[in-house]
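Please find one structure pasted underneath; my questions will follow.
Removed: one protein chain of the complex. Kept in place: all other protein chains.
Our next item is subunit A:
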Amino acid sequence: MGKKKDVASLKGDIEITEHTLPLDDLCRQLRTCPLKGLSHAWAKVMSEKEGPNRLTPPKTTPQWVIFIRNVFSYFGILLWIGAILCFIAYAIQASSSETASKDNLWLGLVLTIVVLITGIFSFYQESKSSAIMESFKDLVPQYARVIREGQRLTLKAEEVTIGDLVEVQLGDRIPADIRIVEAKSFKVDNSSLTGESEAQSRGPDCTNENPLETKNLAFFSTNAVEGTAKGIVIRIGDNTVMGRIAGLVSGLDSGETPIAKEIAHFIHIITVVAFGLALALLAAAIALRYHWLDGVIFFIGIIVAWVPEGLLATVTVCLTLTAKRMAKKNCLVKNLEAVETLGSTSAICSDKTGTLTQNRMTVSHLWVEGGIVDAKLNDDCTSVGVAGYNKRDGYQKLVRIAALCSTAEFKGGQDSSVPVMKRDVAGDASEAAILKFVELAEGSAAKIRERFPKICEIPFNSSDKFQLSIHANNMTDKGCHLLVMKGAPERILERCSTIMTNQGEVAMNDKALDAFHDAYLELGSLGERVLGFCDLPLPSCDYPIGYNFNSEEPNFPLTELRFVGLISMLDPPRPTVPDAVAKCRSAGVRVIMVTGDHPITAKAIAKSVGIISPENETIEDIANRLGVPLSEVSPESASAAVVHGGELKELSETELDNVLRNYSEIVFARTSPQQKLQIVEALQKQGAIVAVTGDGVNDSPALKKADIGVAMGITGSDVSKQAADMILLDDNFSTIVAGVEEGRLIFDNLKKSIAYTLTSKIPEVSPFLFFILFDIPLALGSVTILCIDLGTDMVPAISLAYEKSESDIMLRSPRDPKRDRLVNERLISVAYGQVGMIQAVAGFFVYFIIMAENGFLPQDLYGIRPRWESRAVNDLEDSYGQEWTYVARKKLEYTCHTAFFVAIVIVQWADVIICKTRRLSLWDQGMGNWVLNFGLVFETAVAAFLSYTPGMDVALRMQPLKFVWWLPPLPFAVLIMLYDEVRRWLIRRQPGGWVEMETYY
């Protein structure tokens, strides 16, 4: 209980207020000092009070518990019960008679072996994954530099406590959650927390109520990528933002997979059937005046016979095969059962960055000389087309500024054969994008820089929001120095007095201003990041060569510049994503974007990949279109929505529920890890099966909670990979679609496989029933039953996993987990009630033929059992007056067992062929599944081997059969095929008709 409570509290949003307090108050509260730090004494007190600064490892489940759990899972339990019942039955028989047959003992042992082997197999699969906390450990810094009583100390990160003054510099991991008191161009990489890959600057000022957005907090385990800072520790260990995520992940229960639920349901069904039948038999046995002990043995016998011994292995192998197939498609499945989950998925919560997009800022548009130009990468990514603008003066100037006003450089040591787009760049994402653009458009940025060597620069700062540099101009045009500047467009514009248009440089006028605003707005609404560019050739008379430019106190103009243009960038969607989203849509899978990014960017990407389809509008769109305020638009009229994390916080559970219900297309922006989790839970509560994709640590709670968590193989953090059930090796959203398809296919094929396997239970069990009810000699022994279940039936059952889909499975809705069961009563009805019955009749037909041909006509078999089974009766008379010794008639009986076994193999040919399709005609489905065709040959070969190999009569009591005894089941095999073809024809002819309602499984 306690643990659950903890998790619930962790799910709440982080409550941090320390960043809003005045620094003095905070210091007083924590009894620290922003200069000297804690006193040693108080640090000790706090350390004892708060405990060490580390993540508490969760209670790990010991390996043996996991092993036991695997061995006793679902099917496992069923087989165990079967095995125990066998041993009980054997014990009863052995104690009552010396010559008891050991069949039950062997059966029990075989069941035990089967369950152990499959248990070990799945244990092996499972133990490869797990160990979530292990990956969190790597995030924790080892050492921290702390100032106590004015002394600089290097402590183990564990010893840091609340109130400590810590120092961090680039390359460090932040040792705890700290409030910045002093920073020098300090930047942190919060990507593991927020998913935003860009480094963020941090300073002493509180800029936002939200602790994740304010600039004066830095968080435990995030990286400092630039500058240095000092900060006061406000949270340590498990109470840190990261600690809470870790706690949440390890505390969350991911619940049963859909396939596990289906298997449990299936076992439920066959248990009910088995017990019902066994009870009926017990009653019948008592009515027939059997000894009660015999009745109990019969009861156990039926239940054991009903256990599909081979099915557990079949299902495991089918899932493994699919997992392998998915791995080939770059979809690595960690948990075998998760293979199917994607197929059942009805909603995908996808992260934006990296999954839907390429996680690579790219220049997408330019605005020069009053026109917006598409900067389209051509197909081979080796050059950029700008549609005829490249000769324009304005464009040339813009590119020149772009190349010069930048600190980004290609990292050394990279071969020129590496495509430009793939080269590593030192510098922030926007500058890298611009650098690559210049490189692609003009050939070489370095050449331009050579021509205009940099003389002086003012780096970007957040208050002025511009970046400036001054270059010597070797190619004299108006002066010998060129001043270039880039920054936030409106700030740049303020500093300009002229603007480049298609008529050349003109004075700033209203028309030009309007054009600028329109362009700025348009690019902004595309979710793109826009930068403005301007320059000014400095007249050589005022600024001669050798002029001493001073960047601290600018002795050059910062206004009256020439506005040249805008460059806008975005992280473009992956090219295959729109197609994949469309496929999801046609497959009835909702795609919901959940991102930490800004709403506008998120929405733009959502629109461009089709998560918000072109015909759908959000409330804001409608308001915009109609020109009315937001409040006047009724929420019902919109079918798409962009929900901000801030709004989400205000929503109650029911309101969130309504949002998820009422809007078909939703983008959640600016969401926190907890909110992501909240969305997943809300969807699950509605009955949806939810897939979540993510790459950051922040995504891991949602990944864990989701029915299937999908982590990114390339960009994904270790934590996210550990929390996930599946890893996309190529980080590509469209791979998920392939996964959905495979998942759906395996669900269908498992149905077929189970239908096939269950069918032969009827011919296997009916001999035992007839043995008891009609006192005829046993027609099929338990050894032969095992030969079918664990021998001949295995390969065909597994081969059904290779069956191709009947129709386009990506055009139908995901299955309703409440109604579309893996095994339903229709499947049972067809398998047990119809096909199984035909098979049983086929088996008995052969049995009676062999008995009759050897002298025992059917009418004389009735009631013969007590004499047949008595070892003392050595002159049992048959219908022709012959007398049979015990051994002789047993040999005949075993011949019948073998023939019955062969008959089942033959009618199972027909069964596996009809199980290939559930709706289509076999004619349309074809026999192209060569694994299945091999299975047909294989099971026949096994049957022949078992029957004809010398020594089998001793080992398995199999007798060699006359060739003609292979023939009697054939008419029944044909009957099965015809019957099922007609059944499927009726299903197709009358959709929704009675035949479909009662027999379509």
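Here is the rule we use: a contact is a pair of C-beta atoms (placed from the backbone, for glycine too) under 8 Å apart; a residue touches a chain by one contact, two chains touch by 3 or more; residues count from 1.
Keep in mind that, in the parts below, contacts and distances are computed from a predicted model.
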| item | value |
| --- | --- |
| Protein name (UniProt record) of the chain left out of view, among "Centromere protein O", "Neutral alpha-glucosidase AB", "Sodium/potassium-transporting ATPase subunit beta-2" or "Translation initiation factor eIF2B subunit gamma" | "Sodium/potassium-transporting ATPase subunit beta-2" |
| Selected from A:S525, A:Q882, A:S921 or A:T949 as touching the chain missing from the view | A:Q882 |
| Sole residue of A:D374, A:E560, A:D924 or A:E998 that reaches the chain not shown, by the stated touch rule | A:E998 |
| Absent-chain contact - pick from A:P557, A:G687 or A:G863 | A:G687 |
| Those residues of subunit A which, in the complete complex, touch the missing chain | 654, 657-658, 661, 685-687, 818, 825, 833-834, 837-838, 841, 844-845, 848-849, 852-855, 870-875, 877-888, 891-892, 895, 962, 968, 971, 975, 994, 998 |
